[in-house]
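With one protein chain withheld, the remaining protein chains of the complex are depicted in position.
All chains are identified by letter, namely A and B, in their written order; residue positions are counted from 1 within each chain.
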Amino acid sequence: MKTRQKTTLVATACLILSLAASSFVLHRTDQLRPQVAPDEVLFLSSPKVIERASLGYDGLMACIYWTRAVQYFGYRHHYFASSYNLLAPLLEITTHLDPHLLVAYEFGTSFLAPKPPHGAGEPERAIELLEYGIQTNPDNWKLYYDLGFVYYMELRDYKKAAETFERGSHVPNAHPFLKVMAAQMAQHAGEYETARMLWSATYQTAQDAQIKENAVEHLRALHVDEDVERLQHAVTRFGERTGRLPASIAELASAEGLAGTPVDPDGHPYKMTPEGRIEIRVPDDFPFATKGLPPGYKPAPKYHQLQ
Amino acid sequence: MPAIEILGLEKTYSVGFWRKRPKRALHPLHLTVEDGEIFGFLGPNGAGKTTTLKLLMGLVFPTAGSARILGCDWTDPQVKAQIGFLPEQPYFYDYLTAHELLEYYGQLSGVPAKQRKQRVEHVLQQVGLRDVQGVQLRKFSKGMLQRVGIGQAILHDPKLVFFDEPMSGLDPMGRREVRDLMSHLKSEGKTVFFSTHILSDAETLCDRVAVIHKGELRGVGKVEDLTSAVQGKVEVIWHGTQVPASIKALGAECHVTGDRVRAIINENQQEAMIDTLRRERLRLIAITPVRTSLEAYFVEKLRRAETTAGSTV
Partner (left out) sequence: MDEEDSMNTRIAYIASNTFREAVRDRVLYNLIAFALLLSGAAILVGQISIEIERLVVINLGLTAVSLFGIVIAIFIGIGLVSKEIEKRTLYTVLSRPVRRWEFIVGKFFGLAGTLVVNTFFMAIGVFAALFYVSHKFVRADALILVALYFIVLEFVIICSLALLFSSFSSPLLSAVFAFSLFVIGSFAEDLRNFAGMAHGFSRWLATGAAYLVPNFSAFNVITSIAHEHPVAGQLILQNTLYALFYAAMALSGAVLIFERRDLK
C-alpha cells in the first residue's frame, strides 16, 4: 500500500504543477503573439453559406447572430469606435436567416445609417436592409416607417421620405401616423416638430434598449437645439432693441419675460459668452446637439478610442 | 415420427475480400434423430457442430438441403414454439435480471401469462438460480449464465431441446446437475440433441451419437455398437503377488496391487488365460469386458480420416 500512496502523491503533485506551468507559459505566449481583436473577424460572411450550415435551424442561428450584432455594436459604441465594419454583414446574415426578426431592421435603422461614432455610417446598406425587410414582410407598416426615417434623418431626402411614408400608409392596418408624416414631410420637412415626432415614434415602438436610449438622446438634443436657437434669436432681438449685447443670461431672461434662468434638460443653465453666443454648459451630455457647441468643440475621448 | 430429419443440409461460406474462396463448413448431412432419445453430436472444435445447429435454428441459411423438425419444415415458425435452444457460450441482455429475462422469453414464446409466472419460478428453481433471480445478468459468472441459458431453453416446456456445448463453463457439480437434467428431460419423454467435444459426457448420457469432423459425418450409431467395432479387451483379476511367466508370455499388461493382480488381455486370449490360471493354481476373482472408450473410437476414426484425406489438421 505504501508504494500506491507514494505514487498517488507524486502524480497529484505533478498534475497540479504541470497545470500551473502550462498555464503560465500559455499566458506568456499570448503576450508575445500579436493581438487580433476577436470581434473583428467574421469567419463565414456569406448569408447563404451560413444558412446551409445551420442545417435547418435558421431561427436559432438568427438569434445567435442577432445577439452578436447587438453586443458588437454595444461594445464598440461604449468605446466611441470610429468604424463598425461588421455591423452591416451581421445584420444582413441575421435577417437572411430569419427575415421576420423585425427588431434587427429597427437596429439597422438606428445604427447602420448614422455616422461614426454613433453608427456605421452606411445609410445605403440600411436602405438595402429595409427594402429586403419590406419584401419579406409585406404586411408590416413599421418597416416603411423605418425606411422613411433613414431617408429623412441621414440622407435629408425629404421627397423620398414622403414617398416612403405614403407607400407605407397603404399597408392594411397601417398606423395613421404614416399618412400624417407623409403630409408633414411635404410641408414642414426641416422643422424641429417633425424631427421630434419621428424620434418620439421611434422611442415608443422600439423593442431594443439601445434603440430607445438612442432616441432619447436625439430628443434631448432637439430640445437643446430648439432652446439654443430660441435664445440666440432673443439675443439678436435684444441687440436690435437696445443696441448692445445683454450683460448676462439673467438680463436676457428678464427682458424676455422668462421666469428664472433658462436651463437645459439636465437642469444646467445655459451660458452666454461675451460675444453673445449661447452655449451649453456641458456639451458632452448632449452628443447629438448641433447648436450651442463651443467653437472647435470635440467630444472628449473618455476611453482609448477603438479604430 | 422422428424428432429431427436432416436431409442433405450443407453450408458453404464465401470468404476472402472478393468472396471468391469458398469454405465448406458443412458437407451434405443426412441424419435422423428419433423421438425421445438423447442424441450426442460429437466432434472437435471447428468440425461443423455449431454450423449444423445454427442451420436448424434458422440463424444461418443452407446452401442446399432441408430438414424436418417434429414433422414440420424446419423454417416453419410454429415449430419454434416446440423447441428450445442453448447456444454455445450464451450471452443475454445484461441489463435484465434472470427473472426478467425468463419472463421476456416466456412472452416471446407465447406462454400464456398465467402459466408464465409458474414456469419461470419452476425453471429458476430447477437450474438453481432462484436466489439470484433479481440480480442483473451483467453480474453473472459464466456458469450462472450457462444455467440461465438452460433455463430459457426449457422454459416453455418444449418437446425437443438443442444444447450446444451445455457443459462448458460448469464445475463438476454443475456438470452433474446438467447431466441429471438431461436424463430428467428424457424421462419426461422429450428429445435432447446436444453437441459436445467432451466424450465422457456423451458416453454416459447418449442413446446414440454421431461423429462429425471437418464438416463431414464420420459415423452414427449406438455408443456400444460404435465402440464394439473396435476390438474388445478383457480385464482379469486374480489372487497373487507375482505374474507367472506363462501369463507374461501372453503379452498382457499386468498390475500388482497388494495381493491382487490385474491384467488386460485381448478378448480372444480369454480362454488361454483361464487355462493358464488353472494350471498355475491361481484363484480367479473376476473377468470383466473392457469396453473401448468412445475416445479411442473417436481418435481412431479421425486418424483414419486424416490418412485417407492425406492432410494434416
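FYI, a residue touches a chain if its C-beta (ideal position, glycine included) is under 8 Å from a C-beta of that chain, and two chains touch if they have at least 3 such contacts.
Predicted model only: the values in this text are computed from it and were never measured.
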Contact residue for the chain not shown (choose from B:Pro90, B:Pro166, B:Gly215 or B:Gly240)
B:Pro90
For the chain that's not shown, point to the residue among A:Leu26, A:Leu55 or A:Ala259 touching it.
A:Leu55
Using the touch definition up top, pick the residue from B:Thr52, B:Gln152, B:Ser195 or B:Thr276 that touches the left-out chain.
B:Gln152
What subunit B residues would touch the chain not displayed?
54, 57-61, 77-78, 80-81, 83-87, 90-93, 95-96, 104-105, 107-110, 149, 152-153, 156, 162
Residue ranges of subunit A at the interface with the undisplayed chain:
52, 55-60, 62-63, 66-67, 70, 98, 100-101, 103, 207-209
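Keep in mind that, in the parts below, only the chains that are shown with their structure count from here on.
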Taking each chain's centre as its mean C-alpha position, how far apart are subunit A and subunit B in Å?
90
